[in-house]
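Every protein chain but one is kept in place in this view of the complex.
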């Protein structure tokens, strides 16, 4: 294999650029050329790509977003377009592809491998919801963004002795809510993995009030319900005036943390190694501080498990 | 005057603690004691206060929020409560008050002065909407919070080539929108001070599209309309899919910037000087880099003017 | 056990406050009282301590440093003082102690356990040099501080096309240099664990120059040699003008990252569990994302191993 491709797909995540850089440099280290494919699978179909040399990935390790852009590509559902893309790659002498993204991106990669095109998946999403890896690229950065935002809101909450509900990203996975709740010392954390218990939330608010706590912060994962809905429910039951903040898209951006840069560097480089060994249909991940790989299909049959011990701990510490 | 009081009132703003610290230290420097009154005018009425010594304001210059807390106090509209508060102050030997806050707080101070109690107003609000001062305490910090948030959103906007509308605080004053729009390089900035021009906004979006601009960012002050409403208007006219983020309460918190700490230190100290000179019913402000004071009533008869030259410049630079 | 003590000792690390908070709240959750002992072992000897209730650890999870202070205590080497301290604890009804700190702090704890006083060690040091735990509290924060500082320096390095040597903390452990080097994309990383190879450093500089690289950044752990000495060595061999920055004490401070707050919360709470189970002379740590405990003495007989795979990867990616 003398030439490979790399693309980013799905929602962007901080550290994608660090992963691209690692792919290019690790491949170059082994005298393999890397083509950057623009706009995800859209660019794959159209052969929209460019040779990435060492200089072209200089100064990007600290940048948020993805220099290769990302986009949805419904056409990729149709086999004819996938075949067209593979044709474009073969014309350019590209024999393998590294896909950086979330589970949707992995599905696309899997379909390509069924057509005989070699693919490796690199997990990058702020949701941390890819099974088979302890962490995904971007999670740590998003987590710190959320925690810093809550720190700011707490300044105001404390000064006015208010109750705040903060809605964070996470449709099916509560990781961001769970970790940020523990890290920010939230009174209640509401995640999709655990039953919703309004009585407990209200009991905690009242307990805080009783001991003259200056503020209460409740974190809710968007997958459970919107912050506004929760605020209404609590207000109806208690009369407490509640303020809400939906953190929204600030959670996706920003310069990656050191942890995400290191993770992205390791996983990107390891994906190159696998391709060079002739492997395909593998996903890379980190497990117990070590990079490893597993069958890409596993992410369709297993489900990411949030660390529920953090949920229990969070409850105990926010008595 | 051997003993004065200080309180914070209205919405909290980063730098209020730095102002409290300056009041205490400057007064102590002149051998005058300072009592911190808790919860704004509520504490004034009830005489809820505490002696603040040098140590009690140590390590607060960098903290967001206000260590004296803030709260609404509808009762303060009634003269009998104001008289009750003045009584409490006199009992404690407190002859003057420094009020740190926005225009609502100034009104309260003005009412007190009419009853013969000496007050000086220190402008602290993230909205920068106090007439008579170039800047209010907290504006610079909030501005940087907004700009950093937009920087993060732009990472995502660029990666996905999206259009974003970001709603920032500011009911009557567009300063936060105006300055952040210029600092973040927004395509359009919508403020209460200038006519709303949907055609221009759309023309800019199309122009950006035509030159293959990767993203567009539109900033709207909450006082004009909610981001969601603007998104609907644009979508109806253009079909463009638009994402919105309401920055919300993160704008109020956070460690104050250097500028806000210096401003708060100068204005807090200057307010003490005025009280010690026997002045009352004065507001302090910064004008052309210098602290000065003016009649507190001016803020009821004049209106803060945003620097519209920034609006024009913003339009020219976002061609 | 109805009452325990907690102290911080040695160099401070971000997250110590989060650990103190977790100790107090977890103990309170089990109806156990916690006394905060001031100034490390100094306060232990003198019985300088205070009951910490829920409120007293409110709003500290995000603060750098340690609210219990830390100090050196040479007297603690003498058994009579240790016995005196134990006496003070017994008088106050305190039956166990949680020591938050580095290896020096662990030695003190070990000596106390030999005298029959129950102790649990919680690893907190920015150096990450405690054997038996994947990470110590404070490392992730210090790492991000270093990486952010290097990001700033790179702005200047790029603009002027300069070579910079940056000296980071780490006497015996190269973790901070290693991780920051990978995360910041440094050209060379020099750590105590690997042989010093001036030829390689110079070869990398020349290779960068040959491909018109805009800047070079070399990271050196303080334990290997001072930045100034390395600069002289390189200058003598190459004539290249090199700038140096010694990051110094900024590496110890700052608000802890989300990772450090979560780690501190987990380890602090787990230490309480151990004490309540009647355990003593145990150290807590995180291994493969899970908290666990091991014999405190292990840290005297084993040595922390930096992850050398990061060193190799760093070299490959900085070709």
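By written order: A, B and C. Residues from 1 in each chain.
In this section, a residue touches a chain if its C-beta (ideal position, glycine included) is under 8 Å from a C-beta of that chain, and two chains touch if they have at least 3 such contacts.
The model shown is predicted, which means the values in this text are computed figures rather than measured ones.
Touched by the hidden chain within the whole complex are the displayed chains B, C. Among B:125, B:144, B:162 or B:280, only B:144 touches the chain left out of the display. Among C:153, C:168 or C:272, only C:153 touches the chain left out of the display. Chain C meets the missing chain through residues 8, 12, 14, 16, 63-66, 69-71, 145, 149, 151-156, 158-161, 164, 214, 243-250, 252-254.
With the whole complex as reference, residues 21-22, 25-26, 28-29, 54-55, 58-59, 61-62, 134, 140, 143-144, 146-147, 151, 154, 158, 179-180, 182-185, 211-214, 255, 257-259, 261-262, 265-266, 269, 287-289, 307, 310, 313, 316-319 of chain B touch the missing chain.
One rule holds in what follows: only the chains that are shown with their structure count from here on.
Separating the CA-averaged centres of chain B and chain C is a span of 39 Å.
With centres defined as mean CA coordinates, chain C is found 28 Å away from chain A. Along chain A, residues 151, 154, 158, 214 each make contact with two or more other chains.
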